[in-house]
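Pasting a structure here, questions to come.
With one protein chain removed, the remaining protein chains of the complex are shown where they sit.
Each chain carries a letter (A and B) given by its place in the written order, and its residues are counted from 1.
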Amino acid sequence: MLPEKSPEQHLADFEARVARGDKVEPGDWMPEDYRKNLIRMMGQHAHSEIVGQLPEGKWIPYAPGFRRKLTLVAKVQDEAGHGQLLYRAAETLGKSREDMMEELLSGKAKYANVFNYPTPTWADVGVIGWLVDTAAVINQSMLAQSSYGPYGRAMKRICYEEAFHIKQGYDIVATLAKGTPEQRKMAQDSINRWWYPTLMMSGPPDTLSVHSQQALKWRIKTKSNEQVRQEFVDLIVPQIRALGFEVPDKDCRYDEKSGHYQYTQPDWDELKRVINGDGPCNKERLDSRRKTHEDGRWVREALAAKGKKASQPVA
Amino acid sequence: MAIELPAGVSQDAVAEFVLSLADDELILGHRDSEWTGFAPILEEDIAFSNIAQDEMGHSLVWFTLLEQMGEKNADAMAFERLWQDFRCCRFVQYPKGDFAYAVVRQYLFDAAENVRLQALMKSSAKPLRDISERIIREENYHLMHSQGLVERLGDATDESHKKMQHAVDIAFPQALGLFEKLNTEPELVSNKVFPGNDVLCAEWMKEVVPVLTKSTLHLPVAERDGGYVANVKSDVGGRQGEHTDHLRRLIEDMQSVYRTVPGGKW
Partner (left out) sequence: MDTQWETYEVFHQSRKGEPHEYVGSVHAPDPQMALQMARDQFARRLRCVSLWVVRSKDVTMTDYQDENFFAQVTDKSYRDPKAFEAPEKDGH
């Protein structure tokens, strides 16, 4: 047996390993705050996927045409799949999916603010896939490099599928762009509504975020919120304009000197309000998840009981 | 346009038959997709979404055959046709219900679909043979999935048994409507396009009655001549366009966006 390491020595070793890019696996020694921060992040991320099924899922019965209908079912299905992967990654740190689910349903756990906004038109399906998922992928590609192995592995697969999400979303908006004046207007209205909620997705400036500082230090994430947001703006603004739509920010312009687009910061107080439960659809989203969870309880219990019976050894 | 058919069989007769297959799959696929985001557990959410895509995909295959027979394209058939002109059975029209109903309906449908496709694999009409050979591969998996759930939930707990029995009571008479006679049925049967709905129904009962009984679920049937006969009235009308109001609402929803720009691209 080697002599026990002191907690200080453990922490120093851990930070040195993470700093040189080594990955952390379940069962490795890790600071308690690293574990907590990861469970919180992966849990929130998983919750965002399954709550995120709802705003778009609403349009499945109305999707215009076979291809759109099939694609939308596949897309919303992927979100269930991503939730499944992320809950599992979080479970490697010792918290059960059941517990995480309870925290979501009780309102204790958070999820992405963006899914608390309504989807009143078909164009929203396109704009979510295009804008929201582009922002998500920038964040997720960064998280694929996360120091925590299971998180990075889940992210790699998710990013692959998100590429499909972005393309189908862009395809919807690009089709509307070539359509009737009403279709174009529907798309522009939707871009206007989703612009700021999407900018908020990468989170407040890191100076305002406690969790963010720590996550950067331990390489749970490798880019600041501001970097992620700037990457998104630089990528999406030319795309929006190329389709003949406007960016709903008069001050959005390309800055030659920095090589980046300048943009107006979103209203961070609004983010705080929405995250804390006061968004346009918070109640509707959580009520829906709660009802699904309750309605399905008998099925989960019955199949669990049946599985137990079947695995009992024959006497 | 025409497809290759045996002598003596009219395109119209085959078209009536194929339309009933296409509409059944489309409407059930639509109902299945109502579970996306709402299933009892994530893994089952993913499974039901797969089945929804498969069923709609199969309907697309049948609509493509209809287009080859001179009908409008699949999108026009699904998103522009009047609800009265659909030929799906009433069984697939009913609202999604609870998960027990969804499982039972899916099982009864999957079993019927397997019986139907196996018969069509021996059809005198080559296009029907070809398509059936293709899509039965996915339908086999559906049957494994839905039958597995029936067998587990039938007697897992008192609560699950009660819910499943209730669902069977509702769904069984409706499911018999899958086998409603078509107007052109004599022509199709005498030319061996398919063996006829009575024959399919009898085979289907031989399949589902033992499975449900073994799962402790009771059916209103009696044994006769080595087979079964149903002691309930079958919920027919769909093949004649006598639909439930549920279908009207479903079609209104399904076509609502598409129709706002007639002939437009989405």
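Please note the rule applied: a residue touches a chain if its C-beta (ideal position, glycine included) is under 8 Å from a C-beta of that chain, and two chains touch if they have at least 3 such contacts.
Every value quoted in this text rests on a predicted model; they were computed, and no experiment measured them.
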item	value
Shown chains that the omitted chain touches within the full complex	A, B
From A:91, A:206 or A:249, residue that would touch the chain that is not displayed	A:91
Hidden partner chain, touching residue among A:46, A:101, A:138 or A:215	A:101
Full-complex contact with the absent chain, from A:28, A:182 or A:278	A:28
Candidates B:5, B:18 or B:41 - the one touching the absent chain	B:41
Residue ranges of chain A at the interface with the undisplayed chain	2, 25-29, 81, 84-85, 88, 91, 96-98, 101, 154, 157, 161, 297, 300-301, 303-304, 306-307, 310-311
Touch residues of chain B, complete complex, unshown partner	41-44, 46-47, 50, 141, 144-145, 148, 152
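In this text, only the chains that are shown with their structure count from here on.
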item	value
Chain centre separation in whole Å, for chain B relative to chain A (CA means)	37
Residue ranges of chain A in contact with chain B within the complex	50, 53-54, 57, 60-66, 68-70, 73-74, 76-77, 80-81, 83-84, 87, 122, 172, 175-176, 178-180, 182-183, 288, 292, 295-303, 305-306, 309
Of all residues in chain B, those that touch chain A in their complex	30, 33-34, 36-46, 49-50, 52-53, 56-57, 60, 74-75, 78-79, 98-99, 152-153, 155-157, 159-160, 163, 250, 253-254, 256-258, 260-261, 264-266
